[in-house]
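What you see is the complex with one protein chain gone and the rest in place.
Chain lettering (A and B) follows the sequence in which the chains are written, and residue indices restart at 1 in each chain.
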Amino acid sequence: MEFTVNGNPYQHNGEGTILSLLESMGVDPAKVAIVVNDAIIKRETLDSVELANGDQIEIITFAGGG
Amino acid sequence: MTDTLRIGDRDFDSRLLVGTGKYSNSSVMLESIKASKSQLATVALRRFNPDLPSDDLYGPLSKIEGMTIMPNTSGAMTAKEALRVALLGRELSGSNFVKLEIHPNPHHLMPDPIETYEGAKLLIKEGFFVLPYMPADPVLAKRLEEIGCAAVMPLGAAIGSGKGLSTSGMLKIIIRESNIPVIVDAGLRSPAEACAAMELGCDAVLVNSALAAAEDPVAMGRAFAKAVEAGREARLAGIMRTSNHAVATSPLTSFLTEEK
Partner (left out) sequence: MSQIYPQWHDPASFVEINRRATSADVQAALSSDSPGLWELAVLLSEAADSQLETMAATAKKLTTSHFGRTISLYTPLYVSNYCSGGCTYCGFNSDVEQVRHRLSEKELDNEIKALKDRGFEDILLLTGERTKEAGFQYLLDCVRITAKRFHNISVESFSMTEDEYAQLVEAGCTGITVYQETYEPVYYKQVHPRGSKRDYGFRLEAPSRALKAGMRTVGLGALLGLSEPIAELLCLFQHITYLRKHYWKGGISVSFPRIRQEGIDFKVRYDVDEKFLAKIIFAFRICLPDVPLVLSTRERYQFRDGMAGLGVTRMSISSKTTVGGYDSDTEETEGQFCIQDTRDFDAFVQTLKNKGLEPVMKNWDIVFQDK
């Protein structure tokens, strides 16, 4: 499946759930928040929300700030 | 009697809040925060970069005992944008704490009172504990309290200016009239200033640049921890005796009643 992840094209070979995508990228789901096509995805649904080809995904985390 | 600080639905032993920005590297930042004994750290949001795992802030920060991570809405220029950032931040932190900061000018970073007020309304409706960063304006402080903010965060001076408690006159008024915690944010450059803010009657202080830019941020963290504790104790100790006029320990005019 092909998505745009954080502005970059990404080829995903796995199940179409967000959890599977994070696993394949080596990202710890506990450390990030996910936005798919401008909608914030609730943490409990990371393994159930199905992604579709062409989805725009944002993976957000914390950074230093005042 | 314990002197814990209650904000929202949490109690804090430490009255020193810290920011996590502007450090030269994240391990220094973590050590500095630990040394400061702070239990509330603000963070900003950005896109995760899997190629830079060392940039992971959340993991190490959340392992600090008793730490509450509070996302800020830095980057948002409007109330609506702030809501979006806050919702993202809540998804990450799992808590309802948010530092509402909207500063449209990238140089002096002064908070926008109008967008902040509107933003606070939106966030409170969504169940957030809102800590708004605001100009040291006593009227705005009461308005933010009235709509349900969990605390107010008036600035001591412009961010990064290091001008200390230049708004102390306004802060006194805010403190006198506030029913919610008053947390001075921005401008504090030394432990002495943090101590002074606490003696003034602030409920807590937030420092970032003063630690991050110090030659030895870890030692500075320890210094700030002590300063905030000292200032708070002094405030509590002095509370019984503060008065605008002098009170002698023995009456000066007792001789007047003795006329026979």
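What we mean here is this: a residue touches a chain if its C-beta (ideal position, glycine included) is under 8 Å from a C-beta of that chain, and two chains touch if they have at least 3 such contacts.
The structure presented is a predicted model; accordingly, all values stated were derived computationally and were not measured.
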item	value
Residue of B:21, B:201 or B:231 touching the missing chain in the full complex	B:21
Among A:18, A:32 or A:63, the residue in touch with the chain that has been omitted	A:63
Contact residue for the chain not shown (choose from B:85, B:100, B:175 or B:228)	B:85
Per the touch definition above, residue among B:62, B:95 or B:161 touching the missing chain	B:161
Missing-chain contacts mapped onto chain B	21-25, 44-47, 51, 73-78, 80-81, 84-85, 104-108, 160-162, 189, 209, 212-213
Residues of chain A in contact with the chain not shown	7-8, 63
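Quick note on the criterion: only the chains that are shown with their structure count from here on.
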item	value
Touching residues (chain side chain A, partner chain B) in the complex	6-7, 25-28, 31-35, 40-43, 58-66
Chain B to chain A touching residues, read off their complex	19-23, 26, 29, 42-50, 55-59, 61, 69, 71-72, 74, 87-89, 91-94, 101, 159, 185-186, 206, 208-209
